[in-house]
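Data first, discussion second: the structure below is written as structure tokens.
Only one protein chain is missing from this complex, and each of the others stays in its spot.
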Amino acid sequence: MGQIHGSNAANHPGLRLKYVVDPRQQAHAGLCSRHSAQAVELETALADPSVRGVLVCSSTDQHLTHALAAVDAGKTVFCEKPIDLDLDKVLAAQSRFRSASFQLGFNRRFDPHFLALKHKLEAGVIGPLESLHLINHDPEAPPAGFIPTSGGLFKDFTIHDLDLARWLLGEEPAQLYTSASCLVDPEIGRLGDVDTARTVIKTGSGRLCVISNTRRSGYGYDQRIEAFGPRGMLAAGNSQLNTVQSMTENGITSAPIQPGFADRYRDGYRAQIDHFAEVVHGRATPSVGYADGVAALILAEACAESVRRGSVVKL
Amino acid sequence: MGQIHGSNAANHPGLRLKYVVDPRQQAHAGLCSRHSAQAVELETALADPSVRGVLVCSSTDQHLTHALAAVDAGKTVFCEKPIDLDLDKVLAAQSRFRSASFQLGFNRRFDPHFLALKHKLEAGVIGPLESLHLINHDPEAPPAGFIPTSGGLFKDFTIHDLDLARWLLGEEPAQLYTSASCLVDPEIGRLGDVDTARTVIKTGSGRLCVISNTRRSGYGYDQRIEAFGPRGMLAAGNSQLNTVQSMTENGITSAPIQPGFADRYRDGYRAQIDHFAEVVHGRATPSVGYADGVAALILAEACAESVRRGSVVKL
Amino acid sequence: MGQIHGSNAANHPGLRLKYVVDPRQQAHAGLCSRHSAQAVELETALADPSVRGVLVCSSTDQHLTHALAAVDAGKTVFCEKPIDLDLDKVLAAQSRFRSASFQLGFNRRFDPHFLALKHKLEAGVIGPLESLHLINHDPEAPPAGFIPTSGGLFKDFTIHDLDLARWLLGEEPAQLYTSASCLVDPEIGRLGDVDTARTVIKTGSGRLCVISNTRRSGYGYDQRIEAFGPRGMLAAGNSQLNTVQSMTENGITSAPIQPGFADRYRDGYRAQIDHFAEVVHGRATPSVGYADGVAALILAEACAESVRRGSVVKL
Partner (left out) sequence: MGQIHGSNAANHPGLRLKYVVDPRQQAHAGLCSRHSAQAVELETALADPSVRGVLVCSSTDQHLTHALAAVDAGKTVFCEKPIDLDLDKVLAAQSRFRSASFQLGFNRRFDPHFLALKHKLEAGVIGPLESLHLINHDPEAPPAGFIPTSGGLFKDFTIHDLDLARWLLGEEPAQLYTSASCLVDPEIGRLGDVDTARTVIKTGSGRLCVISNTRRSGYGYDQRIEAFGPRGMLAAGNSQLNTVQSMTENGITSAPIQPGFADRYRDGYRAQIDHFAEVVHGRATPSVGYADGVAALILAEACAESVRRGSVVKL
């Protein structure tokens, strides 16, 4: 993620990538040389008064430490999700961040397709939202080695959908139920995690939201939203790799959908940094902040609890 | 439904519509005259030894009485769903039906689109089924007056999806959870029913199925299936009323989806009667029978119970 | 075609199929028995004063003889296209038909997809029509034995598009040019015909229309219209055999398009007979008549002449 955000910042007309801080020297050499950035220790970067913003893209267990250091140094912070896997730690640190100086990396809110759907929803095309389907299927399961430090399916993966649900429902979940299985890789199950899940959320006013997750789709990175209201349905679909169709006596064949997050959310990652540039320059407050990270984390824990207990969790 | 099934039978080369039994004389006059059928009392029709099959399309509370009378008279029976709203009555009568002489009206199993999906599933196109989404949204809520005798959303409407789920999953549900609301018409809520629901089913082996229901879509009769396996996804979508697209600077507009069941399942209703003709002539045993009706009814009751108790129901 | 039109007439609530006249006894036996019609000689049928309409579906070289006999007997005539392959004969007979009693079988004008496009065009969705693309590709070449009596590609096949062009352009062609080849079956070329052609029509006001024809598409019966105006484009596309999509890592596959005319134009054939019923009962005058057959035949001859001379033909 450091590569993606670093490049987007470097290419942004209102930002300059001055430093790259990374213990793995090799990894960021290209980033530095391509954008004339300097590889330094964190202290050096934070001590430089010309540095106004920091992109925290370290490993999840370092997010909070690095974000705190940056904020304490007076910088505006962009932090990758999740803030941390430990809700207690996240809550304990919350008061140290001002909302104006912390942007959380829930990139899907910046995806132009999802934004177009949200604008139509807000424009009343289907009337007030009644129910929502979020489909988030990863193309391939991560290596089993990733599972133990991942936070599990819900904190690592579903958390995006939980944030999208909050963003689109316009109302906090009142209860949720998650049914989950290990169908993709038995090793994931042995490590105590699940790889296939369906979550049903209900808000206080009775709105319903289904989240569909799998760690391995077999057909690409399936990222869809369906929103239902009294006057109709809004759907954001997948893009295909190209527009070519072959028509033969066997049917019509077209290109696969986009295979992974880097391509699928390329524009969203860029728009996210565009927003951060506005935040750094004091022209906007973060549209997605620390409190959103807390809320999504609480929901992710509720999903895990629902699976563990086999029952509905009230929020 | 009597009009639809009666016409399909009359137009079938291997069947002849001899009698129409209907207390509402006006309603079936056209059916009789169009197909040279005779309006008679039930006793007359059942006493005629040339009558080999009976289509039971009476009101739901009469299905079982009429089906039993027909079976006792030695006829082969096609019976509209549900068999009855009362599970005890349905179970009590079960032994009186031989599987060879009772076909239940779960028409969606005969829909060519859903059948094509099932064939691809069985052909292994996506590997073994892992999860399933069934979308069944009615275009408009029924009049509130229909609710009290309808059996409620689950026995009246979701029952189709519960049968589809059993048919496609190839395995019985082990537990289910339903989250439901009354968002469409408050009168439905006052009558003790719900109009918007999401059901999550889990089978013994961990397969997951989500059923999405609403009584009023605002955009037509949304009837879709999405099936997921290790190698991909199969989807059966909606048909639109025509193939015309308008492209302007405002975007691309095409025709609405089919508005209701009569058009959407026209081919399926016909194929269902084609199958009944084979059954009547002893060339096939019913592919969907009494036991399927029992199983779906049990699941429909479980949905209602889940909503009532707000918890997961083990099956 | 006799089977299709005969069945549609028999199933029409306002018509009854009384007689079938066919020298090939075997061919129409089913039609007679299914609809309780009688096989008789032409004279018998025409002498029956209760017969008000006649469907002429004989071989092309008999169309005119039969249509004249029927009209002379005071019947209203539906006649398959083309009226005849010989323009002189067609012109010579023209005065013997009153426009109220002759409907020509240009079925595409009754196709609901094409009609929906025409309605949108007339509603001004794209502004006044400027140009038009008609795609008419047959799935497979006819047997070479059919070619000598077919009238050639233009009178047999393109004639439908020439009629559609006139119907949609709302203005007569002023000149046309056809470029054609024999790419499908060399035997067709040896018989003096072509199997692949592109025709460009220009009207007096400068509207342009391209007609694309091939005798063998390899992918089904491709029947499309694209209409262009100052504010956009209207397109009528192909229907696929079902709505199922398979998504795998290799891409998205869906069903073939409809393979032939009987399925593709099923609704249009029915609507054509619906219109004939109105004509027979004096409630409508034929929307497509003898003069349209003359005009299309003149254009078909112009296409052939353009190919023969290798140049533009003024009309």
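Letters A, B and C mark the chains in the order given here, with residues in each chain numbered from 1 onward.
The rule we apply is simple: contacts are C-beta pairs under 8 Å (C-beta built on N, C-alpha and C of every residue); 3 or more make two chains touch, one makes a residue touch a chain.
Note that this is a predicted model, so its numbers are computed, not measured.
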item	value
Touch criterion as defined above, residue of C:Leu31, C:Val51, C:Leu115 or C:Cys182 at the omitted chain	C:Cys182
Which of C:Gly53, C:Gly232 or C:Gly268 contacts the chain that the document leaves out	C:Gly232
Absent-chain contact - pick from B:Leu91, B:Ala116, B:Ala255 or B:Ala284	B:Ala255
Touch with the omitted chain, as defined above, among C:Glu130, C:Glu171, C:Asp267 or C:Glu305	C:Glu130
Touch criterion as defined above, residue of C:Asn8, C:Thr76, C:Asn136 or C:Thr214 at the omitted chain	C:Thr214
Sites on chain B contacted by the missing partner chain, in the whole complex	218-220, 240, 247-257
Interface residues of chain A (partner: the chain not displayed)	13, 34, 112-113, 116-117, 120, 125-126, 231-239, 242-249, 255
Footprint left on chain C by the chain that the document does not show	126-127, 130-131, 133, 137, 175, 177, 179-184, 196-198, 200, 202, 206-208, 210, 212, 214, 216-219, 222, 228-233, 310-312
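Methods note: only the chains that are shown with their structure count from here on.
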item	value
Distance between chain centroids, defined by C-alpha means - chain A, chain B (Å)	40
Touching two or more other chains - residue numbers and ranges from chain B	126, 231-233
